[in-house]
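Some notes on the structure that comes next.
One protein chain omitted, others in place.
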Amino acid sequence: MKKLKLGMIGGGPGSFIGAIHRIAARMDNYYDLVGGAFSSSFQKSVETGKELGLDESRIYPSYQELILQEKQKPENERIQVIAIVTPNHLHFEPAKMALENGFHVVLDKPMTLTLSEALALKEIQEKTGNLLCLTHTYTGYPMVKEAKQQIAAGKLGKIRKVYVEYPQGWLSTPIESKQADWRTDPSKSGIAGAMGDIGTHAFNLAEYVSGLSVQKLCADINIVIENRKLDDDGGVLLKFNNGASGVLIATQVAAGEENNVKIRVYGEKGGLEWQQVDANTLTLKWLDEPAQTFRTGGGYLSSFAQHNTRTPSGHPEGYLEAFANIYKNFAEHILAIQNQADPKKESLDYPSINEGVRGLAFIETVIASGKSSQKWLDLN
Amino acid sequence: MKKLKLGMIGGGPGSFIGAIHRIAARMDNYYDLVGGAFSSSFQKSVETGKELGLDESRIYPSYQELILQEKQKPENERIQVIAIVTPNHLHFEPAKMALENGFHVVLDKPMTLTLSEALALKEIQEKTGNLLCLTHTYTGYPMVKEAKQQIAAGKLGKIRKVYVEYPQGWLSTPIESKQADWRTDPSKSGIAGAMGDIGTHAFNLAEYVSGLSVQKLCADINIVIENRKLDDDGGVLLKFNNGASGVLIATQVAAGEENNVKIRVYGEKGGLEWQQVDANTLTLKWLDEPAQTFRTGGGYLSSFAQHNTRTPSGHPEGYLEAFANIYKNFAEHILAIQNQADPKKESLDYPSINEGVRGLAFIETVIASGKSSQKWLDLN
Amino acid sequence: MKKLKLGMIGGGPGSFIGAIHRIAARMDNYYDLVGGAFSSSFQKSVETGKELGLDESRIYPSYQELILQEKQKPENERIQVIAIVTPNHLHFEPAKMALENGFHVVLDKPMTLTLSEALALKEIQEKTGNLLCLTHTYTGYPMVKEAKQQIAAGKLGKIRKVYVEYPQGWLSTPIESKQADWRTDPSKSGIAGAMGDIGTHAFNLAEYVSGLSVQKLCADINIVIENRKLDDDGGVLLKFNNGASGVLIATQVAAGEENNVKIRVYGEKGGLEWQQVDANTLTLKWLDEPAQTFRTGGGYLSSFAQHNTRTPSGHPEGYLEAFANIYKNFAEHILAIQNQADPKKESLDYPSINEGVRGLAFIETVIASGKSSQKWLDLN
Partner (left out) sequence: MKKLKLGMIGGGPGSFIGAIHRIAARMDNYYDLVGGAFSSSFQKSVETGKELGLDESRIYPSYQELILQEKQKPENERIQVIAIVTPNHLHFEPAKMALENGFHVVLDKPMTLTLSEALALKEIQEKTGNLLCLTHTYTGYPMVKEAKQQIAAGKLGKIRKVYVEYPQGWLSTPIESKQADWRTDPSKSGIAGAMGDIGTHAFNLAEYVSGLSVQKLCADINIVIENRKLDDDGGVLLKFNNGASGVLIATQVAAGEENNVKIRVYGEKGGLEWQQVDANTLTLKWLDEPAQTFRTGGGYLSSFAQHNTRTPSGHPEGYLEAFANIYKNFAEHILAIQNQADPKKESLDYPSINEGVRGLAFIETVIASGKSSQKWLDLN
């Protein structure tokens, strides 16, 4: 097996998500991190690159340099995939340049700063044919994949209700930190705070699991902590394309909460429930029958759940494994193409450009709704 | 100790809630059921009365007869408290007549069919000075009382978020049953289905625990099952009088769900969570400290929780005990008055006429909001 | 319906279990408490009797008086059932006298102070034909009954393993209280402390649910708190009559534990798990299939579970309801006999004299094993 050569933009000293991406990329041995532009400070970039054991010649002072110089290298040496782990305002330009110069791209969500950027990126991606992968982590959990498959197979019947929530408490006080800073700064984060950072995860999870798309929404968007510049809280009523309805909750001021993203979906015949705090369990509830507890690693699970599991049942797989599943499937897709093989359908099940566009559409609509006295706004 | 003499209106053959009221009234030995008008069919009334071991002379053909004849009896024989456990459309008239004729009243929620009836009943109750108790069962749980006390004592700081939900699945199919029938019939249930039946419980729980009142709401109200005449589902955005916001969910089409009413409240310093499925646990969550698990029977609990508990910690108390707590506190209030003593503050903590008025205000506003294209409606 | 007339021996001021028995007897309206000898102090007995609203003429200074005087009364007035809720050393004599004088008996566990007393009582009970009911509360839970039925129906295949435990923490310190006092005093409690008080519950639960009987055991019995006179802790290896093996844990020094009695049973095809802290849930686990969650009130449950349930699924039933189920079934058995009808099989499912004999056999064997250097002792 030939490993994919990976480069990274962002992820320098103090970055949480950069380190996560690197672990995720390493886990299944599909990637070799060989180069990076880890920080806008070249010194910091070098510091991080050396810590990672990189050859100094491939530690770059800017993403532009990374892209241009790697492009010059012989095909069997050059970086093939670039992971962009910068704040939101630094997604579009590097992603655009990478795609246009022949690189596949891994990108953090939200995909871009605005919907128009997202649509532009989609056009570029489609034109160049290079692949893009968006790290909506929660869809990487085996039990989330099982949830989607159960619904897709019609086990719950027609879907009627979708409840999704993402409660956090870490912004309950007016904190200042590297993590909080850019997330609460409109110039870096875009027009949304909580709704962009975690609301998009909840939204993506709802559409992914249900197989439906949100058509209308009505939002209550709040800035709870005085002087904060972006929303830190919101509740949203949802209408889906098949007539189902639902509720989305995303808040960063639920003091004492960690990251217990949770989804419940109900159809004519039953319902299901999944939450991150018990990530290896999927509960299926039935009309007039005992509920069932599906568990990661179970022999009765769909091929999608099994494909994304590394250990026998009973050994908890966590957030890093879910994250790694996205990297893994993306690698398998790229390698299949390189080998002119048909990718497995399980490998194609990772979030991509369309999920990115939907995320920005959600952000713009939900923020507009928060400001509107009109009840329902369309989300197209 | 002299027990209170109890009469019952409704609760004949096939009634679920009548049997529950009787168990609740019996549990703490404060009441003797001595008479009733259990059904509009005298024969059925007699059947139920005899099963209950009542003297046949006090089994009445109508609530009017019950009230008029009991009123004639000598003071130490006559019924003192009347429990009205009929469908909603048969709440107002019997309650009015009972209050006006010198009886205390236990009433099921929603208190009346309309807000104007509720306001009229409030006026009557205040004029007559007879007491009224509304069986919002969930506020009878010791851990719900503890939740209220923790917030009232400022442990969570200023409240910011209230999430309350009541998911049921039993109306997921177009069923026909005594229980479902009147609940889905506007002439008996009023203008609301799910919102009246369980939405009011959720609403009451939110206001009771938080100590706040809802001022504005925005509702998505649905009839999910075709041809049903009343709502069986809804999601509601809430605004409270102190600036807090929240979400209320009540649905009867969450297939596979039982009655897991649940509330979460978050303030500046922490949050709390309670749900009926684990009714003897109250979780307190803190910023940067381990969460705490409060348990029914714990020596560290408030006097309100302890007053409403019968067994040492570790022996689960359930729904019937919560229901019985309402009966018990109401009895203690009446007995204190009879004995010209000051009632304990814990005894006064039962839902009453004001909660009933709030419930109807909620029903009328939430249904109006469901039909409105205006985002926020006031709830006064 | 004619209610059974109930008398009580013990249960005076400060008694925990007396109050519990009275609530249990009231819950389903099968009994009228009409007399009692609540304390060895006549004054205290009168105090309790008056609080309970009894006619003073039926408050007795001793259990002997209660039995002799009630026996004189006309059949339709006299007490039919006597509940004995005294400490262990005051079980045998009153129970013997009651049975011999024509009363049915409800008795707390352990049934007597010694195995020889238990065997003598069994002989008396069989000779007189009067009924005896032993309040092994935990077998009154609907989900415990379901567990037994699942196993009896062969759903788990041949049983291989039984794990049962009863951890408490309330004797973690050398406390002095009415509750703790007699339980740690050999002259009142018998030769066993924790093993008699809660070990017998665990043992009974294991035999009841599995349908097996313990044939050999090997015990580690400890007095953890210095100067305590009776065991407060133990672990026991078990061998059953069908070749299955197991472990029984009972301790009163597990600091921080309440009363989370728990049982797990495994057979060839699957296993099951129940615990009091989540008393309305029974988990069935299967080889290579998702586990199932059975819940009190479910329409799919056995007639035994349904017979012992008062509310629709989702409304938790607790310890008092489980206790009341024992009273209820005992009443239904007596009433069937009085009416010369066949009792329902569900009504016969309450702990009785044989369970009492087994309990004492367990106590004597387990304490002997604790002192023995021989590994296995027989339990016949």
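Residue numbering begins at 1 within each chain, and the chains themselves are lettered A, B and C in the order written.
The criterion applied here is as follows: contacts are C-beta pairs under 8 Å (C-beta built on N, C-alpha and C of every residue); 3 or more make two chains touch, one makes a residue touch a chain.
Not measured: the values here are computed from a predicted model.
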Omitted chain's touching partners, listed by label: A, B, C
Among C:Ala19, C:Leu54 or C:Ala254, the residue in touch with the chain that has been omitted: C:Ala254
Among C:Leu54, C:Val106 or C:Ala291, the residue in touch with the chain that has been omitted: C:Ala291
Residue of C:Cys218, C:Leu348 or C:Ala368 touching the missing chain in the full complex: C:Cys218
Touching residues (missing chain, whole complex) on subunit C: 156, 160-161, 163, 167, 169, 172-173, 218, 220, 222, 224, 233, 235, 237, 239, 245-247, 249, 251, 253-257, 264, 266-271, 284-287, 291, 372-376
For subunit A, the residues touching the chain missing from this view: 1-3, 16, 19-20, 22-23, 26-29, 50-53, 168, 170, 257-260, 276-279, 295, 297, 310-321
Contacts of subunit B with the absent chain, listed as residue ranges: 283-284, 288-295, 298-300
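By our rule, only the chains that are shown with their structure count from here on.
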By mean Cα position, the chain sitting nearest the middle: B
Interchain centroid distance [CA atoms averaged], subunit B/subunit C, Å: 34
Shared-contact residues (touching 2 or more other chains) in subunit A: 284, 291
